[in-house]
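Here it is: the structure, laid out below.
One protein chain is absent from this view; the other protein chains keep their places.
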Amino acid sequence: MIYFLQQTLNALQLGSIYALIALGYTMVYGILLMINFAHGDLFMVGAFLAFALATFLGWSFVPTLLAAMIALAVLGVVIERLAYKPLRHAPKMSAVITALGVGIFLEHLMLAFNPYPRHMPELMPVHIWTFGQFSISSLQVLIIGLSVSLMVVLDWVVMKTKLGLAMRAISWNIKIVPLMGVPVNRVISATFAMGAALGAAAGTLYSMAYPVIDPYMGVMVGWKAFIAAVIGGIGNIRGAVLGGFILAGVEIGVAAVLPTTFRDFISFGLLLILLVVRPHGLLGKPRVEKI
Amino acid sequence: MHLLKAEHVTHRFGGLCAVSDFNLRLEPGELVGLIGPNGAGKTTVFNLMTGVYEASQGSIEFEGEELVGQSPSEIHALGMARTFQNIRLFKKMTVLDNVRLARYAKLGYNPIEALFHIGRFRSEEKKILAHARELLELFDLAGHLGELAENLPYGLQRKLEIVRALASNPRILLLDEPAAGMNPAEIGHLMAFIQKIRKDFGLTIVLIEHQMRLVMGICERLVVLDFGATIAEGLPRDIQSHPKVLEAYLGEETPG
Partner (left out) sequence: MNMRWTIGVGLLAGFGLCWAIPHYEWLDPYVQLVLMYLGINIILTASLNLVNGYMGEFSVGHAGFMAVGAYVASILTVLVFPEEGSAYYFPLAIMGGGLGAAATGLIVSIPSFRARGDYLAIVTLAFNMIVKSVLENLEVVGGPRGFMGMEQLTTLPWVYVWVVITIWILRNLVYSKYGRGMAAIREDEIVCDLCGVHTRRVKISAFLVSAFFAGVAGGLYAHLLQFINPRMFDILKSTEVLIMLYLGGMASLGGSMIGATIYTVVMEVLRAQGGFRMVLMPLLLIFLMLFRPRGIFGLKEFSWLIPWRDLLLMRQLRTRKEVPRASAEG
């Protein structure tokens, strides 16, 4: 029972990070119907930025996190403006391939400067509370608490604000919305900024929890988060969060009973079965084509 | 024996009843118009007949064979072809390939013969090429044969869609608003064109149309739909003065 609780806690921690990254995928997809394959690498850049601020400038947690989020928001917008915006009316696949290219570019640019894995310094003292055999660290509380608050804020932005209304409208029909006076370009940039900032938050938190970082870390975590977004129904914000926690739960669960080499096998197998049964994810709705 | 017999066809989307108790009988060689206000369920009827949707209730028989439950490609093979309200050509395929594709099921060679271009592949492809060429020449599209369908002017795209439907030698042709976007002179040509293909290809035609001039000019019989139900059926001149039809189009007359 204690073991189960402990693993649940681990799953919640990993799931929060997956969910934060998955949100970035799902927001961009929801609005542009484009898979931003570079998003996992933005997460990686976020982690490295946090590392640099903490190591070379000795910043503490809060300024590091905020600076990383702001910097990544800017980077996200720059990438969108330079690489994706010119392709908005080109075939969908060219934007996807460009995104793949941006991802490889970011990975190897980082690799050129950091050929070896780096060790993240501690950003804040970590307390561990123990209740009998069950233990919980202040870091875990921070990761889960902060992620959930960010998700709640995002949900509020999308569902309750004017910006969120514009985002939802664009996702519904990008051709008509500009006719209603919505500044589409600005809304899209805001979407990328928010997604990238969440990725940076995930990168910072991830590197605090699993403190060895390397330029390829975004590939696998990015694909996993993407899968989480798909499980929940890509384009659906609450679905991305749900998918993140489900995927993390499955991974931790599998790792608890089987050798770790089976982890990917089982989680991807489950994904396949889910997609055959519900091709549009758990909360996604199929796009009905009218004839 | 009726060529096509639709009885008590009903279709629901969730709670919405798009078509309710629709009945239609087609005699060979007829030209029937399906009219009704926007949203009356006309295109849904076409979708039910061609297998895009499966009717919730009722039966559609094509020469005694039940269509409900069959896939679109199976129904197509029986001899039913259609066009679409918004032109739906294969845009990035050539005009020639658009036509050849429609004879997919009529090409009798297997994958192995296709992989090596051997056996029946050669003779069958030769035949289909000749057929496609003949058809395109007949409709004055042969000069555009190597162009991508999306590069044709609008009028020719409409025409190509009909040619594609004819390519499979259908018995029944369903035309969904063929006159959409045409000016009066073009509509005149279209009316002659429809009459001509009906005669030359021995077709039975059902068409959905809002252009009353076309409907009244060439249809032998009209079926009027409103809110998914048949409200009137008969000769064009009777339909014109049918009280229920006037009501559906113009709204109920308020007393006083």
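So that you can tell them apart, the chains are marked A and B in the order they are listed, and the count of residues begins at 1 in each.
Here is the rule we use: a contact is a pair of C-beta atoms (placed from the backbone, for glycine too) under 8 Å apart; a residue touches a chain by one contact, two chains touch by 3 or more.
In this text, all values refer to a predicted model and were calculated from it rather than measured experimentally.
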Touching the absent chain when the full complex is considered, from B:129, B:212 or B:235: B:129
Sole contact to the chain not displayed, among B:145, B:180 or B:229: B:145
Residue touching the undisplayed chain, where the options are B:40, B:67 or B:96: B:96
Touching the absent chain when the full complex is considered, from A:13, A:64, A:98 or A:189: A:98
Contact set of chain A toward the excluded chain (per top definition): 29, 35, 83, 86-87, 90-91, 93-98, 100-105, 107-109, 111-112, 115, 219, 223, 226-227, 230, 234, 259, 261-262, 264-265, 268-269, 271-272, 275-276, 279-280, 289, 291
Residues from chain B at the interface with the omitted partner, ascending: 50-52, 71-73, 76-77, 82, 84, 88-93, 96-97, 100-107, 109, 111, 114-117, 121, 125-126, 129, 133, 140, 142-146, 148, 164, 168, 189
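Just so we're on the same page, only the chains that are shown with their structure count from here on.
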Separation of mean Cα positions, chain B and chain A [Å, integer]: 48
